[in-house]
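Below is a structure I'd like to ask you about.
In this view, the complex is presented without one of its protein chains, the others remaining in place.
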Amino acid sequence: MEKLSSAGIAWRAAQDIPDGAYVNLGIGFPEMVARFQPEGQHVTYHSENGILGMGPAPQEGEEDWDVINAGKKAVTLLPGASIFHHADSFAMVRGGHIDLAVLGAYEVAETGDLANWRIGSRGVPAVGGAMDMVTGARRVAVVTDHVTKTGAPKLVERCSNPLTGVGCVARVYTSLAVVDVADGRFVLREKLAAVSMEALQAVTGAKLHVERDLRELRVPEGL
Amino acid sequence: MEKLSSAGIAWRAAQDIPDGAYVNLGIGFPEMVARFQPEGQHVTYHSENGILGMGPAPQEGEEDWDVINAGKKAVTLLPGASIFHHADSFAMVRGGHIDLAVLGAYEVAETGDLANWRIGSRGVPAVGGAMDMVTGARRVAVVTDHVTKTGAPKLVERCSNPLTGVGCVARVYTSLAVVDVADGRFVLREKLAAVSMEALQAVTGAKLHVERDLRELRVPEGL
Amino acid sequence: MDKSIDSVEAAVADIEDGAVVMIAGFGGSGIPVELLHALVARFRATGHPTGLTVVNNNAGTGAVGIAAMLDAGMIAKVICSFPRSSQPQAFQRRYEAGEVELELVPQGTLAERIRAGGAGIPAFYTATGVGTELAAGKPVETFDGRDYLRERWLKADVALVKGALGDRHGNLTYRLAARNFAPIMAMAATTTIAQVTRLVEPGEIEPEQVVTPGIFVQGVVEVPEPAQEEALIRSGEVA
Partner (left out) sequence: MDKSIDSVEAAVADIEDGAVVMIAGFGGSGIPVELLHALVARFRATGHPTGLTVVNNNAGTGAVGIAAMLDAGMIAKVICSFPRSSQPQAFQRRYEAGEVELELVPQGTLAERIRAGGAGIPAFYTATGVGTELAAGKPVETFDGRDYLRERWLKADVALVKGALGDRHGNLTYRLAARNFAPIMAMAATTTIAQVTRLVEPGEIEPEQVVTPGIFVQGVVEVPEPAQEEALIRSGEVA
């Protein structure tokens, strides 16, 4: 089945970020969203460890390991950046000051529940700031492949893995579609033209509802 | 009856402040305690509005009205001073970081209850930081005349005015005596030599207990 | 993203009737005098905004700042710790006439409730006030053998604060102890308007020196030579 690359998903998610927004990007794949910020828009990136106004990674060899993001990667500070302590950083999150959090997911339920921190009860559990982010940010979006590596649906009726948060996800950007969570249902907003409705539903673990405004999911060539 | 001046009371209270202590002085008369800090001792004064390391009032005409104490009087900043916001200031208080608070009183009960913010229910009530201070500081001391202006006892069995805090006062420095609160009793530690035990008890509204170590209350001449 | 606003008049133009307005300052230090006077001027010209709830440590001195707002009759309620001052008449008159409601809050509890509002903490426990008349109606809980009151967060529609430097992204510094309530009020309000002595470009305030990050500030207006309320009152030149 045709599908978007990670870059394609990240690009699509980036297009919805409003000018002037304060945004937190989850560790790993979600960080890629920052690369596709539309020209002329000003977005301020927050990092849990006490940075607002994070810029891109520095050149190799130029890293300052006291300027890192939540994933412990070296970043830079843009003009207008600020530094603060961890309680203030999460006051921003918990207090509803972050406009948007973009996270990865193991599963998203049609109720908006998110599971993204632990598969079953295996291994060393590690939660980080995800639970704070999904309850604190004004809007939570997910970027993810539409299915797992083994082909299992990630959009499901109920999560089978431990929850990160209940009813917290507003929109999911997948490799095949853009799906909103609305009133306990998945509402399909966009899908790749090459993927039929039946094929999409077949790889989705819960009913996809379609309203009048279904659009084609398109990203720039080469992504 | 012979009695100490306000300066005498303040001097006596100042002698008990340990070297290195962080101290908050209540508005008005308690502020005088800072004048009598023993030579060679280092005490750091806290002001509710976000100052540690307050120094004495500046010369008249040299006031900076953004460097004021809790009583809104102009003060100065000593080397090593710091500025912080109000929530941090009261984190210091509530978190038990202030070693000593010295306050005034309308009444102190033998239970350690303090009434110092309001007489009955008259007028515009104003509490300021007193309730935070008496529950937060590690030790609370009171400086006061031994009786009210009309001669009524200020050391009483139970306070008749609205309480500032319950069981919070450790020691009272009065114009006649130094009295500890211990296990729900007043224990007399020092008294003026010129004042008899009977005379002192007569102007005290609760039983003064005496233990072995009763000493004479003495202050330098001229105070 | 340029949060600068051209005038104090424009800065206070959207405050609505009945709004909860946090006003930074302790005594006269940190009071955004020009913003408050623009608000009073707007009220005198238009009758709005009125019925305001004002949150400040105090309740005004003399005839300027919060006292001017009280005198104008635009305040319905004051939430504060110490509604007394060297010249408390403006509040006293209204209070004794039953024209303004008072919610008296211990100063540290006031600060923490504001901080909680900004930090998304709907309630917290404090020992402050236990056993006093200010504990009335508040749930009591025992932790590790000690009693504590449960206190609720305090949020506002608008915070008006006075900064020293402010950049176009809303990052602020403050002058000395004029900092007091401003950083936490900026956190607790939906809309925070800062008057600043100098408006600068992003990057002119070092990231480590920013006291209030711009995320908490929605508007910045330059007031190059701001009145200091205490100095203003002492000068006798009352607005």
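In order of appearance the chains are A, B and C, and numbering begins at 1 in each one.
The rule we apply is simple: contacts are C-beta pairs under 8 Å (C-beta built on N, C-alpha and C of every residue); 3 or more make two chains touch, one makes a residue touch a chain.
Not measured: the values here are computed from a predicted model.
Considering the entire complex, the omitted chain makes contact with A, B, C.
Shown as candidates are A:F36, A:F90 or A:F186; the residue that touches the absent chain is A:F90.
Annotation: of A:T44, A:T164 or A:T204, A:T164 touches the absent chain (contact as defined above). Interface note: of B:R94, B:R171 or B:K191, the residue touching the hidden chain in the full complex is B:R94. Of the candidate positions B:P30, B:G112, B:G136 or B:G205, contact with the unshown chain belongs to B:G136. In the full complex, the hidden chain is touched by subunit B at residues 19-20, 22, 42, 44, 46, 51-53, 77-84, 87-88, 90-98, 136. Residues 112, 116, 119-127, 141, 143-144, 146, 148, 152, 173-174, 176, 179, 207-209 are the ones on subunit C that touch the missing chain.
Subunit A meets the missing chain through residues 47-51, 64-68, 72, 77, 83-87, 89-90, 93-94, 113, 124-133, 135-136, 162-166.
The rule is simple: only the chains that are shown with their structure count from here on.
Counting hops only between chains that touch, subunit B reaches subunit C in a minimum of 1.
Greatest Cα centroid separation from subunit A: this falls to B.
In this assembly, the C-alpha centroid of subunit B lies 30 Å from the C-alpha centroid of subunit C. Averaged Cα coordinates give subunit A a centre that lies 56 Å from the centre of subunit B. In subunit C, the residues that touch at least two other chains are 115.
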